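Can you keep this structure in mind? I'll have questions shortly.
A single protein chain has been removed from this complex, and every other one stays in its place.
Per-chain residue numbering starts at 1, and chain names A and B are given in the order in which the chains are listed.
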Amino acid sequence: MRLPCPHCGPRDYSEFRYGGDAENPRPKHGTGDLQAWHDYYFVFNNPKGPHEEYWQHVLGCRRWFKLKRNTATNEVIGVVQP
Amino acid sequence: MLERRSALADAHPFAWAALTLGEVRGFTLTQAAVFDKAAEAQVAAVIGALPQENTRAIESNGRTLFRTGPLAFWCVGPENDDLAAQLQGKAIMTPLSHSRTRISIEGSAARAMLAKGLPIDLHTSVFTPGTFAMTGLHHTPVLLHCVAEARFELYAMRTFAMDAWEWLEDAALEFR
Partner (left out) sequence: MSFRRLSSGGLIDRGKPVGFTLDGKSYKGLAGDTLTSALLANDVTLVGRSFKYHRPRGIMSAGVEEPNALFTLHDGGRREANIPGTMVELIEGLQARTQNAWPSVELDVMGVNQIAAPFFQSGFYYKTFMGPSKGSWMLYEPFIRRAAGLGEATHDFNPDPDRYETRFDFCEVLVIGSGAAGIAAALSAAAGGGRVVLVEQDSRLGGGLLSDAAQASWLNDRLAEIAAAKSIQVRTHTSAAGVYDDNQVVLVERRDHARPDPTKGQARQVLTMMQAASIIYATGAIERPLVFANNDRPGVMLASALRTYLHRFGVAPQSAVIATNNDTAYETARDLAAAGVEVTVVDSRDDAALAKRNDFRVLTGTVVANVQGRRALYGAVLQGAHEENIRCDAIGVSGGWSPAVHLTSHGGIRPRYDAAVAGFVPGGFAPTHFGAGAIMGTFGLNAAIREGAAAGAKASGGTGAQIPAAIGEDRAYSVMPVWMPPKARGKAFVDFQNDVTAKDIKIAHQEGYHSVEHLKRYTTLGMGTDQGKTSNINALAEMAELRGLPLEQAGTTTFRPPYTGVALGVIAGRTTGKHFRPTRRSPLHDWHAANGGVFIEAGAWMRAWYYNWAGDSAASAYVKEMELVRRNVGISDVSTLGKIDVQGPDAAEFLNRVYVNGFAKLPVGRARYGVMLNDDGIVLDDGTTTRLSETQFYMTTTTAQAGEVMSWLEYLLQMHWTDLKVHVTSLTDEWGGIAVSGPNARKALELCFPGIDVSTEAVPYMGAKEFTFEGAPIRLLRLSFSGELAYEVHTRADFTTALWERFIATGKPLGLKPYGLEALASLRIEKGHVAGLELDHRNTLDDLGLGKMAGKEKDYVGKALRFRPTYQAAERWSLVGLELLEPEKKLRGGAILFAKGDEIKGHGRGYITSVTWSVELGKTIALGLYDGGLKHVGEEIVCAFPLKNELARAKIVSPHFIDPEGKRLHA
């Protein structure tokens, strides 16, 4: 599998680490709302199809990015611009 | 003065017909990072032209410059380069000279040997002189810089440098 590092370009998957589901927005710093943090941290969809997730080019430039990937086919749809 | 001891102090450099493996010592590696393009211009005012491409290093005023992040650079200069002092206050300066061990790999077999470990396209038409890549060798991060068609410099993490060296030595065996 090849993943598109936003800084270095397409690279072998072995240079990256997976950083988890990126679909839930992380509550803002200063938000003490237990329910909001609970929903962010524990409640996920597990879609078959396009899915946003975090990746880090950990052996390369160490950039983190949000990637849209089809979980059924492994097709990389692209980097989600912040 | 305290004596410096390289991570490869006990390694044995070699020079065969097809392959040479050695260490480059006596350099200064400084990381310069900024937060916006305006600050980048201030850095350029001190250093000189900065590389615009993410995969090509440039030579500038006796230093080799790599763009290692959107707003970050590695500047490899001569020993006792006081770049960190020159840029103090203009950029976030982090001295990294002891962090990386610089291994030189030269010869007609260099590309074939490196292809055993690096998941990047090392073909002569792609990885041309000046090209660099931050990638992984044996699960550890390295920066590979093509200095000339048959000469490379590999910046390995100091604590993994002996491991990288031993790995390269083993990979090189068939080219002896």
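By definition in this document, a residue touches a chain if its C-beta (ideal position, glycine included) is under 8 Å from a C-beta of that chain, and two chains touch if they have at least 3 such contacts.
As the structure is a computational prediction, the values presented were derived from the model and not from experiment.
Considering B:Ala17, B:Ala49 or B:Ile92, the position touching the chain not shown turns out to be B:Ile92 (whole complex). Listed residues B:Glu53, B:Asp82 or B:Asp170: the one in touch with the omitted chain is B:Asp170.
One chain of the complex is left out; on chain A, the residues touching it are 1-2, 12, 17, 19, 26-27, 29-34, 36-38, 40-41, 54, 56, 58, 62-64, 66, 73-74, 76, 82.
Where chain B meets the missing chain, the touching residues are 1-7, 9-10, 31, 33, 35, 72, 92, 94-100, 115-116, 118-121, 123, 125-126, 138-140, 157-160, 162-163, 166-167, 170-176.
In the analysis below, only the chains that are shown with their structure count from here on.
Centroid to centroid, with C-alpha atoms defining each point, chain A and chain B lie 29 Å apart.
Considering their complex, residues 54-55, 68-70, 119-120, 133-136, 139-141 of chain B touch chain A.
Chain A meets chain B in the complex at residues 7-9, 11-12, 14-15, 57-63.
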